[in-house]
Every structure is written in C-alpha cells, then in structure tokens.
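One structure is given here, and the rest of the page talks about it.
All protein chains but one are shown at their positions in the complex.
Chain lettering (A and B) follows the sequence in which the chains are written, and residue indices restart at 1 in each chain.
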Amino acid sequence: MIDFVQNTIDGVMIGSSYALLALGFTLIFGVMRRLNLSYGPSIMIGAYLGTLAYVQLSAGPAVVIAATVIGAVLAGVYVERLCFAPMAAGAGIASMVSSFAIWMQLEQAAILVLPHHTYPFPPLATGAPLTLGPFLLRVDHLITLGCALALSAAVQLLLYRSRFGLALRAIINDPVAAHLVGINVRTAVMLAFALASAVGGIAGYLVLATDQQVTPMFGMWATFKGLIAMMIGGLGSIPGAIVGGLVLGIVEAQSQWYFGPQVRDLFAYVLLFTCLVLRPGGLLGEPPTREPALGRGRA
Amino acid sequence: MTRVRLICVLAATCAVCLPAESVLAQVRAKADVTCRPAGTLQYDCTIVLTNSRTKEPLAGVTLTIGADMPSMPMMHNVRPVKAEPGETPGTYRARLALEMHGDWALQLNLAGPLRDRVLRTLRFDPDRVMPATKAPSHKH
Partner (left out) sequence: MDDYLVSVLSNIGVISFVALSAYLLLLTGEISFGQQAFFAIGAYAAGIATALWGWPLGAALAWGALAGGTAAVLVGLPTLRLHGLYFAVATLAFAETVRLLFEQFRYQVTIDGELVGPNGTDGFRGIRYIFENDVGSLQFLGLIYALLLAALAAFVLLERSRLGVAFRMIGEDATLAALNGIAVARTKLLAAGLAGALAGVGGGLYAHLTTYVEPRIFDVMLGVHSLAYGLIGGLGTAFGPLLGVLIDIGLLESVRVFAGYRMIIFGGLVALLLILRPRGLLDERVVHRIRRAWFRLLVRSHSTERLNRDLP
C-alpha cells in the first residue's frame, strides 16, 4: 500500500513536468488546430543553449534558465514561420510533415554543435529528500510540481484576464470570426507559439535539471510525452493538459514499479490508444463533433 | 477484379521463388569488432572473424563493411569499405567514415570462399566507441 501511495506521489511529481509539456502543446494545437512535431526539438535547442552557457561560461541557474527559454522561443518561432504560417488553411498534413522535417533539421543541428551523447545541466536542488511519514519527497520534484502549478495558473490568468488572452480565445473559438473582428490572427498565433515554447523551455529546464543531463534523445521524448498527456487530457484544454500529464505520470510510475521500465512505456501507449478509442476528446476535452481540421490539403 | 489480378501476380512470383532446401548448415562466422576514433567522424576498426562452430580464425575472406543507423533504417548509407587483412590470420582492418555520431549497425559482409553477413551495433562517440545500449535511453 505504501508503495502504491509513494508511486502516486512520484507520479504526480513527474506528471507535473508532463503537464507543462502538454500545456505548450495544447496552446499550439488550440490556436492552430495542427500538430507541431517540432515542439520537443525546439525545446531541446533551448536546452542545448542552456548547457552551452553552463559548460562554456559556467553560468548560474538563472542564466541557464534564461538561455533555455530564449533558445526554445527562437526555435519555436522559426518553426512557426517556416512550417505553419505559410500554409493555406487546409494544408494540415503538409504542415505536420514540414514540422517533422524541421524536427530532423533541428536535431542534427544540435548534434553538430554538441556531438557528445550527454551534456551536464545544473542541478535543480541538492540535498537529501524530505520525508513525510513513510514517504519520500525529492526536493527537485517538489520544485517541479510547484513551478508547474504556478505556470499553469499564470497561463490561465493570461488567457482569461488579458487582451492577448482574449484574442487567443477568440482565435481558438473561430479563427475566421476573430479575423473579421479585427484581431491580427497571424501575429497572435506567432505570439502563442512563442508563449508555448517559453512554457516548454521552462518545462525542459525543470526536467533536465532534475536529471542533471541532456541527451539528443530529449527532443523526441518531450514531443511524445507532451503529445500523450495532451491527448489523454483533451486537445485544446488547459485543465486537460494538467490532468493528462498527471494521469500519465501516475500510470507510468505505477507500471514502472510493478513491471519495469520497458512495460512502463508500453502502458503509456496502451493508455493513449484506449483513451482515443473510447473517448477521443480526452478526459476533459469535448468529443470531436467536427473533424479536427487537419484538412485534405487543398492547396 | 484488381484484387484477383494482384493475387495472381503474387502467386506467380511465389512459384518462381526457390523452395528452401534443407541444406546442412553452412559455415557461420562470428565477429569481434573493436573501433577507435581516428579523426572527425573517422574510425579505425579491427575485426576478428572466427568460425562460430569450430572457433578457428577465418582467413582469406573478402570482407566489406557497411553501416546503417538502426533508428533510421536505410536512410543513411555509408559507402561500404573493403577491409584489409591484418597481421594475424582472421584479423582485418578498415577505416570507416560515418555521417554522424550515435548508434550504427555495422554490416560485415563476407564474400569469397563463404558468404555470410554479421551485424554488430556500436555507439560511435567523438572520443570513444562502445557497445550500443539495447533500448533507446528513456528518461526516469
């Protein structure tokens, strides 16, 4: 029983980083109705910038965070300009495949600059884990959870209390109508991308600082975790992203404890598949009444 | 109609294919590969070939080495390199030029007196070469 609760606690902690990744993903999907396969790699570019700062300049954590976020935002805007902005409304598949091509591009660029398999990252917190009765709480996990909650609250606030948030919600609701009432959709979308990348950059920093290293596999890993969490929780829903991330984290922690790390990944995908088949909209999203407009690619 | 035609064509091709004869197992090669970095994306490899059954070294074999990345099959094609015989019988040397660092599956193609192919996956880093990890490294 204790193991189960400990795993749940661990799962919530880890799940909070998944939730942040899903948050960025869902922001992009909400405004664009398209899947950005370069999301993880653009965060990785930021992470590599961060590790460069750490290794070459012996920078402190604040600088590394800044470098990570800036790198992620720059890469994210690059992806948006190249893969999503120029595409016509119906060319959903094309922009997805284009983002995949840029994924390969970003990954190779990162490996070229930093060819080793692993690079150090400044630790998030040193020191022994806290104990709460029979349970262990790692300090870095706690920080991650705290940051995740704070960041989600901040994004929620931005969306519901600011003009920019209002514009984004209008675009999420109906892009054409938003355009007609005078919202500059293209700029708003680009800024949404930047915001999503920034959130992703912070999430990436938290994850990598907990692991204290970054590897070239991080890009693909981040994309998949964010994607799975987003789809479980519901596309285009911020509370859904959080819930999805936490659920994924808990399922992973439990299955890793009882069955081992390989089965853990298996469970994650089976969970995703089952969720999609039984409840495509996700736990908190709306069931898809109209097709998510990936389009037939009418040029 | 189209399905019937497709099935007919497939059946015809199957009939053309050679049936498997229960040939007595031919010589199978076992290979030990060690590589050292020798420049940017260049590696010097030493291969020791032995008969997997009798454990004798296999000398006089024409050995060509190709490389492919397991994570992206068939999409990186390193031009095969012919290996030179080394000092002792059964030893061969070759210099590989790879396209990027990471895990590569080396295809050791044997021709000449016996035909075989052995694969070895190694991780090629800028400063060293080691046996590859089995599963892709996941976090947590």
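By our rule, contacts are C-beta pairs under 8 Å (C-beta built on N, C-alpha and C of every residue); 3 or more make two chains touch, one makes a residue touch a chain.
Just so you know, these numbers come straight off a predicted model, no measurement behind them.
*Asks:* Looking at A:57, A:112, A:130 or A:177, which makes contact with the chain not pictured?
*Replies:* A:112
*Asks:* One chain is left out of this view; which of A:70, A:93, A:139 or A:194 touches it in the full complex?
*Replies:* A:93
*Asks:* One chain isn't shown here. Among B:32, B:56, B:84 or B:99, which residue touches it?
*Replies:* From the options B:32, B:56, B:84 or B:99, the contact with the absent chain belongs to B:99.
*Asks:* In the whole complex, what residues of chain B lie against the chain that is missing from view?
*Replies:* Counting over the whole complex, chain B touches the hidden chain at residues 1-2, 5-6, 9-10, 13-23, 25-26, 28, 41, 52, 64, 66, 68, 70-77, 79-80, 97, 99-100, 105, 107, 109, 115-117, 119, 134-136.
*Asks:* Quickly run down the residues of chain A that touch the omitted chain.
*Replies:* Against the left-out chain, chain A lists 35, 37, 82-83, 86-88, 91-98, 100-109, 112, 220, 227-228, 231, 235, 262-263, 265-266, 269-270, 272-273, 276-277, 280, 288, 291-294, 296-297, 299.
As a convention for this text, only the chains that are shown with their structure count from here on.
*Asks:* Return the distance between the CA-based centres of chain A and chain B, expressed in whole Å.
*Replies:* Each chain's C-alpha centroid was found; their separation is 38 Å.
*Asks:* Applying the document's contact rule, which stretches of chain B touch chain A when the two form their complex?
*Replies:* Contact set of chain B toward chain A: 100-102, 123, 125-127, 135-140.
*Asks:* Please output the residues of chain A touching chain B within their complex, sorted ascending.
*Replies:* Result: residues 14, 108, 111, 115-117, 207, 211, 215-218, 221, 252, 256, 261-262, 265 of chain A touch chain B.
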